[in-house]
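Only one protein chain is missing; all other protein chains are in place.
And now, chain A:
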Amino acid sequence: MGSRSSHAAVIPDVDSIRRETGFSQASLLRLHHRFRALDRNKKGYLSRMDLQQIGALAVNPLGDRIIESFFPNGSQRVDFPGFVRVLAHFRPVEDEDTDQDPKKPEPLNSRRNKLHYAFQLYDLDRDGKISRHEMLQVLRLMVGVQVTEEQLENIADRTVQEADEDGDGAVSFLEFTKSLEKMDVEQKMSIRILK
């Protein structure tokens, strides 16, 4: 691995990043390589445009939202730690993570954090709830054009209705988590290569 160009020394704050995200040294090197490859003009950070140049994201229905998730709080740039922080959500869950010191913050790739990441894809206005409107928007993104607006609205209604327990017409994070309790989220949202 360690080739001449990418050395751990090149990555600033590599230790704190490692601690925060849990990535191995080798993975961080690779990610850094990738980060530099995406950063076309060698600015040292990524802008939205850099991410938009990943062609495959253009044909992903959620492409825009995924890109947006890299830029929390309305910032315009994402630096390497921020980049890695998002990707850390997709690190596969290993068993040794489960018996963590309870005082330490939850690792980024815990089930709860993964779900939270997914939740934020729905909840654009960050009010902590997925409103029916937001659900409808996501549905629209993910469904082909043959489905009529009415059907979509029905589906959105039904979806919110199923998950909503306290009757406020929106799905909070807890309700979201509950509706997915049977699903193997850890496996769905893990990418093998991000060890």
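We take it that a contact is a pair of C-beta atoms (placed from the backbone, for glycine too) under 8 Å apart; a residue touches a chain by one contact, two chains touch by 3 or more; residues count from 1.
We take it that contacts and distances are computed from a predicted model.
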| item | value |
| --- | --- |
| Listed names "GPI-anchor transamidase", "RecA family profile 1 domain-containing protein", "Nucleoporin NDC1" or "Sodium/hydrogen exchanger", matching UniProt entry of the absent chain | "Sodium/hydrogen exchanger" |
| Identified contact with the non-displayed chain, of A:Q25, A:N113 or A:S179 | A:S179 |
| Touching residue (missing chain; options A:V10, A:I54 or A:L174) | A:I54 |
| Contact partner of the left-out chain, one of A:T21, A:N109, A:S131 or A:S172 | A:S131 |
| Contact with the hidden chain (one of A:R19, A:R112 or A:K188) | A:K188 |
| Where the missing chain touches chain A, by residue | 3, 30-31, 33-34, 37-38, 40, 47-49, 51-66, 68, 74, 76-77, 86-87, 90, 118, 121-122, 124-126, 131-133, 137-147, 149, 151, 154-155, 157-163, 169-170, 179-180, 182-185, 187-189, 191-194 |
